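In this view, the complex is presented without one of its protein chains, the others remaining in place.
As written, the chain order gives the labels A, B, C, D and E, with residue 1 at the start of each chain.
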Amino acid sequence: MDNKEIWLETLITDTPQEGRELAIKMAIKSIAAIQTDAETRKKLRSDYANDTTQLIASANVIAIEFQTIAAANNYWKTEK
Amino acid sequence: MDNKEIWLETLITDTPQEGRELAIKMAIKSIAAIQTDAETRKKLRSDYANDTTQLIASANVIAIEFQTIAAANNYWKTEK
Amino acid sequence: MDNKEIWLETLITDTPQEGRELAIKMAIKSIAAIQTDAETRKKLRSDYANDTTQLIASANVIAIEFQTIAAANNYWKTEK
Amino acid sequence: MDNKEIWLETLITDTPQEGRELAIKMAIKSIAAIQTDAETRKKLRSDYANDTTQLIASANVIAIEFQTIAAANNYWKTEK
Amino acid sequence: MDNKEIWLETLITDTPQEGRELAIKMAIKSIAAIQTDAETRKKLRSDYANDTTQLIASANVIAIEFQTIAAANNYWKTEK
Partner (left out) sequence: MDNKEIWLETLITDTPQEGRELAIKMAIKSIAAIQTDAETRKKLRSDYANDTTQLIASANVIAIEFQTIAAANNYWKTEK
């Protein structure tokens, strides 16, 4: 794992939509942590972007990550 | 990812059923965030709408998204 | 999506068992929201009712939906 | 769905282990709700009992159901 | 199901690591509850221990079980 760059400073976002974007980022970063070669990841991209089974599985990951982010932000209802 | 349009302003909905609709929307938007080409998504649609394995996997995603929305709305029991 | 009919007015049920029934209904409605043609759904039914992999995947969805319903009902322990 | 028999009166169990048993029962009942024919279910049983992929998927369902039961029982820590 | 032996007296463990061990045990016991024949389970073991898809699916189950255990132990932060 060589993602030494700091990419996750906080789970707090201003809006729910930014929370969605963070959820997607977290999912992508997990994949990058396992397949560390960026070139390989690029080649693999079309494998899942055109396979509905994998698109749905990706949406599953995003939904789980978003649960965490939404809870962290108290569902953007009150001050955090 | 080019869904710059704001489509998720709040997790709060008036009714549980609107919460279901939002859960479905969130699942669809996740897929759109990965497969950004609308034409391709349209072509892929029949792939999953006729494959029960994928329909069930989609229902799994919706169930997870709905958990988040239901918690955000305090299960539509009390004032939010 | 043309399930304009109101089928989910509340997550509150009188008993845990009714909560299970609602969980199953929610899973089925998710599938109906994606595969909107009732005739097609009917034809697809035997695909998953006889395939244990899909039966188990369906049970996974029901388990997630039930988590939400059980939390909404405070696990049927106290007044809601 | 013809499981009209009342099989889930409460989520409360005396011990964690009884909670596990209930989780397994809930998973089995979900499958019975979709594949309503007992004879067919019996025939299908060997399909998953000998397929590790399906055994693991079943364990996933049981784990989710148990989460709900454990929360309902306040993790068997204090009075319920 | 013939796991009448009492193997789960409590969800409380002294340390997070013991919580991990319990999570693994719970996953294994679920499989044993469905495939009750120990000899068969032994034979099936190499099926999943050498298949990364199944190893990952097993890790998914362990992660869910651990969520429950960690919550039961209040994340090993304070007295339980």
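Just so it is clear, contacts are C-beta pairs under 8 Å (C-beta built on N, C-alpha and C of every residue); 3 or more make two chains touch, one makes a residue touch a chain.
Computed from a prediction, not measured in an experiment: that's the story for all the values here.
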item	value
Visible contact partners (per top-of-document touch definition) of the missing chain	A, E
Missing-chain contacts mapped onto chain A	1, 6-12, 26-27, 29-31, 33-35, 40, 44, 47-48, 51, 53-54, 57-58, 60-61, 64-65, 67-68, 71-72, 80
Missing-partner contacts on chain E, residue numbers	15-17, 20-21, 24, 48-50, 52-53, 55-60, 62-64, 66-67, 70-71, 75-77
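Throughout what follows, only the chains that are shown with their structure count from here on.
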item	value
If a chain touches chain B and chain E alike, it appears here	none
Steps needed, at minimum, to go from chain A to chain E via contacts	4
Same or different contact residues where chain E meets its copy chain D, judged by the half mark	different
Rigid-body rotation angle, chain C and chain A, from Cα fit (steps of 5°)	120
Distance from chain C to chain B - Cα centre to Cα centre, in angstrom	16
Shared-contact residues (touching 2 or more other chains) in chain E	none
In contact (per the touch rule at the top): chain pairs	A-B, B-C, C-D, D-E
